[in-house]
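Can you keep this structure in mind? I'll have questions shortly.
Coming up: chain A.
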Amino acid sequence: MTFEPIQIAWTLLGLFIVFNVGLLLTSTVRKIGARVGKRRGIRFFQPHIDLIKNYSFRTNFSHGIMFYLAPVFRLTGGIGIFVFMPIIYGSAHFSNFSFAGDAILIMYFIFFGTLGMALGAGEGAMPFSAIGISRGLSQVTAAEIPLVLAFLAVFIQNNSFSITEIVAAQQGGFLNWTMFTNPIATITAMLAFLGAMMRSPFDIVLAPQEIPVGPPTEFHSSFLGVLSTNRAIFPIAKTILYINLFFGGATNWPVLILKAFLLYMWSVVVGTVFPRFRTEQSIRWFMKYPLILGILSILVLQLG
Partner candidate 1 sequence: MSLKDIEKRTVIGPMGEEIEIDPLRDYYCAATPDLKMEQRKSSIPIIEKFANWARSESLWILAFGTGCGGIELRPLVTPKYDVYRFGIQIRATPRQSNVFIISGYLSVKTLKRAIRAYEQMPSPKYLLALGSCTINGGMYWDSYNTINRLDYYLPVDVYVAGCMPRPESILAGFDSLKQLIKDGKGEGAAKYAEKFEWYKKNQKQIIKDWDMPDYNW
Partner candidate 2 sequence: MKELIERLGTKFPVNETVFQRDNLTFITTDKIHAIELITHLRDYEGFSHLVIITAVDWIEEGLFQLTYLLNNPKLKVDMGVRVMIDRKEATMTSSHHLWAAVATYQRELYEMFGIFFPGSPRIKEPFILEGWDGPPPYRRDFDTKKYAEDTYFPRPGRETHDPAEHMKEKMYPEGS
């Protein structure tokens, strides 16, 4: 595939859609959570308002150069995994820049933002941020352990890293989805998914009130605005990766949004039911069942 300038416009359009969907999903999810607690919850457009408000603060201050770069790294990481991934299967317009790399690129790009965020929080010089980072990095790396296994299983199964090819292999009926062709890998990946969504039981990283809000404690106004922008894009982008690898991809926007919503809900449902893990507990947890399942998923492929 060759690069054409018009591609940028389509990618930006896709980004805009995903951004809004992300914000709306956030509010929807919170609203559902509120309804569980018999509240009305926030308004649907509340995240939008919050974002505008964050950008319209009058005073800012900065702790140094990394304090600027952190949100930039973070959002670059979020947008990066979006732009390197084909969004809509079969659509020439929404394949973004997926010609540049494959699933491995996405796997590693996820950390781009994490690292940048950690650096910025470090520059903030607040010890609680550093504690949050220590927890976050420990937990995310632990959650990635089963994830790597699940991804490997998918790659082995399809003998390809190319997301487009993996999605293509899942076309023609939902029984072709990896979810059904390789259920163990899918379960593993979905367990690992929980660890990356920063929701209970894996939300000790932010641990509101204990270490104020963890890494982003010092971020405010437009810095926070950039971070919140990422907060809208990043989970959706990551969810799209899962959809592509495990749930048959999507051939149009409604299907994509529906699948993204359902996936997102998975972490919400778990989060509302289970209490919070301590960091070492969550590391141990990831090294138990998800790891065993992950190994199993590859063994099944190797033997079968």
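The candidates came about this way: all candidates are chains of the complex that A comes from, given by their letters.
The working rule: contacts are C-beta pairs under 8 Å (C-beta built on N, C-alpha and C of every residue); 3 or more make two chains touch, one makes a residue touch a chain; residues count from 1.
Because the structure is predicted, anything quoted here is derived from the model rather than measured.
Peer 1: Which candidate, 1 or 2, sits against chain A in this complex?
Peer 2: So the candidate in touch with chain A would be 1.
Peer 1: Going by the contact rule set out above, which residues of chain A touch candidate 1 in the complex?
Peer 2: 30, 34, 37-43, 46, 49-50, 52-53, 56-61, 208-209, 212-213, 216-221, 224
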